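Omission of a single protein chain aside, the complex is shown with its protein chains in their original locations.
Each chain carries a letter (A, B and C) given by its place in the written order, and its residues are counted from 1.
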Amino acid sequence: MTSSGADTNFSNEQMLGFYRDMLRIRRVEEQLGKDSLAGNLPGAVHLYIGQEAVGVGICSQLRDDDWIASNHRGHGHFLAKGGDTKLLVAEVYGRKTGICRGHGGSMHVADFSKGIIGANGIVGAGISITTGAAWAAQLDGNGAVGVAFFGDGAANQGVLCEALNVSTLWKLPVIFVCENNGFSEFSPYSTVTSGSIADRAKPYGAAHETIDGNDLIEVWQCAARAIRRARDGKGPTLIEARTYRHSGHVVGEHTFLSGTYRSEEEVEQKKAGDPIPAFAKRILEAGQASQADLDRIDAEITAEVAEAVAFAEESPYPDPADQGAGYMFA
Amino acid sequence: MTSSGADTNFSNEQMLGFYRDMLRIRRVEEQLGKDSLAGNLPGAVHLYIGQEAVGVGICSQLRDDDWIASNHRGHGHFLAKGGDTKLLVAEVYGRKTGICRGHGGSMHVADFSKGIIGANGIVGAGISITTGAAWAAQLDGNGAVGVAFFGDGAANQGVLCEALNVSTLWKLPVIFVCENNGFSEFSPYSTVTSGSIADRAKPYGAAHETIDGNDLIEVWQCAARAIRRARDGKGPTLIEARTYRHSGHVVGEHTFLSGTYRSEEEVEQKKAGDPIPAFAKRILEAGQASQADLDRIDAEITAEVAEAVAFAEESPYPDPADQGAGYMFA
Amino acid sequence: MAKKRMIQAINETLDSEMAKDPKIVLFGEDVEISLFGDTVGLKDKHGAHRVRNMPISETVMSGMAVGAAAAGYKVVCHMMFGNFMYTGFDSIANQASKLRYMTAGQISLPIVYMSVFGGGRSAAAQHSDAMHPMFMNLGGIKVALPATPADAAGLLRASIHDPNPVVFLQAAGRGGESGEVPDGEVIFELGKAATVHDGDDVTMVAIGAMVRPALRAAKRLAEDGIGVDLIDPRTMVPLDTEAILSSVRRTGRLVVVDEARDLCSAASHVAAVCADQCFEALKAPIKRVTVPDLAMPYSPPLEKALLPNEGSISATVRDLLGKPAGVEA
Partner (left out) sequence: MAKKRMIQAINETLDSEMAKDPKIVLFGEDVEISLFGDTVGLKDKHGAHRVRNMPISETVMSGMAVGAAAAGYKVVCHMMFGNFMYTGFDSIANQASKLRYMTAGQISLPIVYMSVFGGGRSAAAQHSDAMHPMFMNLGGIKVALPATPADAAGLLRASIHDPNPVVFLQAAGRGGESGEVPDGEVIFELGKAATVHDGDDVTMVAIGAMVRPALRAAKRLAEDGIGVDLIDPRTMVPLDTEAILSSVRRTGRLVVVDEARDLCSAASHVAAVCADQCFEALKAPIKRVTVPDLAMPYSPPLEKALLPNEGSISATVRDLLGKPAGVEA
C-alpha cells in the first residue's frame, strides 16, 4: 500500500512535529556514534539511523499509558515515545543522572513513566514482554495498547509465533513491529530468513501489513489502523516495515570485523531512501513549511543534543555505594 | 486429498504388514494402559491408541538409518520404527532388560541402532533434535531423512517455526509430522491453537499437507511424497495428520482430574474413525485377506505382547550399582 | 488448625488472595482444569479473564509474566514442572531477574513462577530436576521451597504479596500429603527459617522435601540420644543465614540435606557460608547429603538410591559423631 497523498490530513504543526522527532533521533544518534567511535562511551552502541520514520510514525500516536518494548537498537524508540534526550544521553554515558542511573546503559534505556518498558539486550525478548503488557492493558480495559519493536533477525525467534498465536486467541491489543532493515547482525536477510515476515501472521489469522518503513506517513497510517484494531479489541497486528540501517550493526565494527557483509554501493544506494530528507522534501513541496523552518528545527535539535552532552559530561558517574539491594529487590 | 483407491498398489503382504504393525501398537498400549491403571508401572503413561495409522504409515517406509524423534506419547513411534516389543515393555516396567535399562522409562524409550532418537518428556523438543539429525544426514549425503513426531499442542512451541525457517533455508531432509489429535493435554484445540497448523509452513515456503491421519494409505502416500522431497534435497515438509486420541492424555487422569474436558459422546463419535477397524475393512473389501488372516495376526500379536509382559515381569529391576558415571559421561 | 493436603493449602491460598486483590492474575497450561489440583475452581470463582489457560509456549509465557507485572499486575505464572522453566528460561534469567536492577528500581515485578520439582515419582530425568540452585545464582529471584502444607500456604501468600519475582517450588508428589495448617491467613516472612526439631549435637539444614526425611531421622536419632537441631530455611533467597549460623555456633557441627545435584547445590552454599562465617565454632567436617551428579533415573530402585532418605541422613549424622547405629549402620 502507499500513502497516496493522505498526508494532506496533517496540519503544518503536526508535520513539523514528525520532522523534529525524526531529526532528534538522527542528531542524538550521530552524536552517540561519534562518541562511541572516539572511545568515550563505556559499552557498545547500535544506531537507529535510517529507521527513524518507523519509531516516530508509530510512537507519535501512542499515549503515555501505551506500552512499548524495544531491542538493542532502542534509542530511537525511547525518544520517539517521549523519553528525555538528556536522560538518554547521560545513561549511555554511564552517568548517575541517566534514566537508569547508569545501571542499564545503551541496551537497557527504559522509562516506565512514559510507557517505555525499555530496550533489550536479548533479541526477541521484547515480544513476549509486550504481549504480557498488552494482556494487562486488556484487563485494565482502558484502551491502552502494547507495541513491540524488533528486527528482521528477531523475527526468526520462535517467540514471535508463540506471541502471534496467543495474542490472536486472546484478542490482545498488541502490535508487533518488525523493522526489516535487511540484516540480522552481519547476515543479509535472505541468508537467514526464509519467506516474508509479514506472512508469518497469516497462519494464526492475525492482521498483517508490509509497508515502506522509510515513509513516515505510510507508517503512521498503517499504525493508525493497527492501533484502532487493538483499542477496539480486535487483536494483534504484525507490521513489517521495510527500512535500512545506514550505520553498521554496532558502532566501530569496521575496526574488528575481518570482512564486509554489504557493499559500499549498496549502502550508498539505500541511503538514497533516507526517510528524513524525503520527509523534508514532502513538507516543502506541500508548502507546509519553508526551508528556514526546517533549518530552525535543526538548530534547535542540535542545541538540544549539545545540551544533553554537556549535561552528561558534567554529571558524575554513579557511586558504587548507590547500587545494591535496593535496586535488586523492592 | 484422499487416497482414491491407490491402495491397490500394495501387495497383500504389505497390507497385512501395515495391519500387523498398527495392531501391535494397539495391543501393547492396551496392555500398558491396563498395567498403569492397576498401579503396576512406576511412572506416567501416555497412550497412542487411535493414532496408529500415522506412526505406521510413515515409519513403515523409513530405513534404519533414517532418524525419528518422538514425544511423550512415543511407544507407537518406537514400535513403528522397528523397536522391539520386549525391550519397550521391559523399559516401561522399569526393568534392567529394558531398552534403556530402566533409566529412561515410558517417556524416553530410544533405540539408536534403529534410528529411534527417542521419546521425549519436553513438548516440542524433538523438533530441534530432528532438524539437527537431518543436517547430519545432509552432510552424510546418504539420502537419510529425519522425521519429528509431535502433537498439535507442541505446534505452539516457537521452535517449530524456527525449525521451519532454518530447514527451508538449508534444504534439510526433515519431515515435521504434527499429529493433531484435538487436544493439548486437557485443552481442546481451538482454545489454545489459532488457525491451521499446516499453514504454519507457508510463510517459510516449506511444503505442507493436511491429511486424514486415520487413513493409513493416505498417510503413507503423503509421507512418500515428503520423503522423496527430502531425499531429493528439496527440503522440509510439514504434515498435519488429523487424528484423535481415544484414551485420556495420561492413563488414570479420571482418578485425579476435577472435571472433564471432552464429552463421552464426542469420544464415542470420534472412536468411529478408529484407523484399525477401518483398515481391516479395507483389506477385507479389497479381498486382500480373510477375516481368519486378521484373526491370526491378532492372536500372534497378543502372544507377542504376553511374551513381552512375561519377559518384563521376570526381569530384575536394575541394580543401583548399575547406574552412574558410565552412563552420564562417555 | 485443620489438616489439609498441600495442594489444598495452595489452592485455598490462591483463592483467598485472588478474592481480596483483583490485580492478581493466574495463567499457565491447563490451569483451568488443573493437572495437580492446585488451581482447580479458580477460574469459576475469579473469572476467565483472570485465570487463563496458555498454549504450550513457555517462552512467551514466562515473558508475558514480566510484561503483565511491569504493567501493574500481580502475576502467578504456573509452569507445571520445574524442568519446563528451562524452556521459558530467558525471560526468567535475563528479564525478570534483572529488569528492576537495570532500570535502577523504576519498577518492581511481582511475579510468582510456580511449579512442582524434584524426584521421587519415577517421572524420570526431564520431570525430576531440583533446580533451585540455578535460580539462587541468578541474583534477582527469590526462591521459596515449602516443606509442609502450612509452609505452602504461608510462603505462597508471602510470595504473592512480595513485589519481586519469586520462584515457588513445590516438591513433586508431595501435594497429597496432609499436615496441620493454622486457620486464617497464614503468612510466613520470606527469609525466616523455621527450627523444626531441637538438639545440641549437630545442626541439620534440610531444604524443601528433604525436611520430612530429615525430621524422621532427627526423631529417631533423638531416641538414641543424638540431638539434631533441624532448620528448614523455607526460602533459599533470601537465606536466613543468621538462624543457621547461630545454631552451628552452638552445636559445632553441620549436615545439609538437599535434593539438588551436589555440584553447586544449595547444600554447597550453606556449607560455604558456615565454613566462612562460623569456622571457629566447627568441631567436625561439614557434610552434605545431596543427589549424585546424575540425571534422575526412571526405575524406582535407581531413583530411590539417588535421593537422600532417612537412612542416608541418619548414617551421615552417626558417622559425623562417631556413633554408628547398632542395626542401621
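In the analysis below, a contact is a pair of C-beta atoms (placed from the backbone, for glycine too) under 8 Å apart; a residue touches a chain by one contact, two chains touch by 3 or more.
Just so it is clear, the structure is predicted and the values come from calculations on it, not from any experiment.
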item: Among the chains presented, those that the missing one touches; value: A, B, C
item: Chain not shown: contacting residue from B:His103, B:Arg200, B:Arg242 or B:Arg282; value: B:His103
item: Absent-chain contact - pick from C:Gly47, C:Pro182, C:Pro285 or C:Pro324; value: C:Pro285
item: Option touching the unshown chain, where A:Gly57, A:Gly102, A:Gly235 or A:Gly273 are the choices; value: A:Gly102
item: Contacting the left-out chain in the complete assembly, out of A:Leu37, A:Leu139 or A:Val192; value: A:Val192
item: For subunit A, the residues touching the chain missing from this view; value: 42-44, 94-96, 100, 102-108, 120-124, 153-154, 156-158, 184-187, 191-193, 256-259, 261, 317-320, 322-325, 327-328
item: Where the missing chain touches subunit C, by residue; value: 59, 83, 86-87, 89-90, 92-94, 97-98, 101-102, 124-126, 129, 131, 133-134, 136-140, 236-237, 239, 260-261, 263-269, 271-277, 279-280, 282, 284-288, 293-295, 297-298
item: Touching residues (missing chain, whole complex) on subunit B; value: 67, 69, 99-104, 108, 110-113, 117-118, 120-122, 125, 127-140, 146, 158-159, 162-163, 165-166, 169-170, 326-330
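Note that in this section only the chains that are shown with their structure count from here on.
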item: Farthest-lying chain, centroid of Cα atoms versus that of subunit B; value: A
item: Intercentroid distance (Cα basis), subunit C paired with subunit A, Å; value: 41
item: Centre-to-centre distance between subunit C and subunit B (centres being mean Cα positions), rounded to whole Å; value: 36
item: Distance between the centres, which are taken as Cα means, of subunit B and subunit A, whole angstrom; value: 45
item: Per-residue multi-chain contacts in subunit B, two or more chains; value: 156-158, 191-193
item: Where subunit C touches two or more other chains, by residue; value: 54-55, 57, 59-60
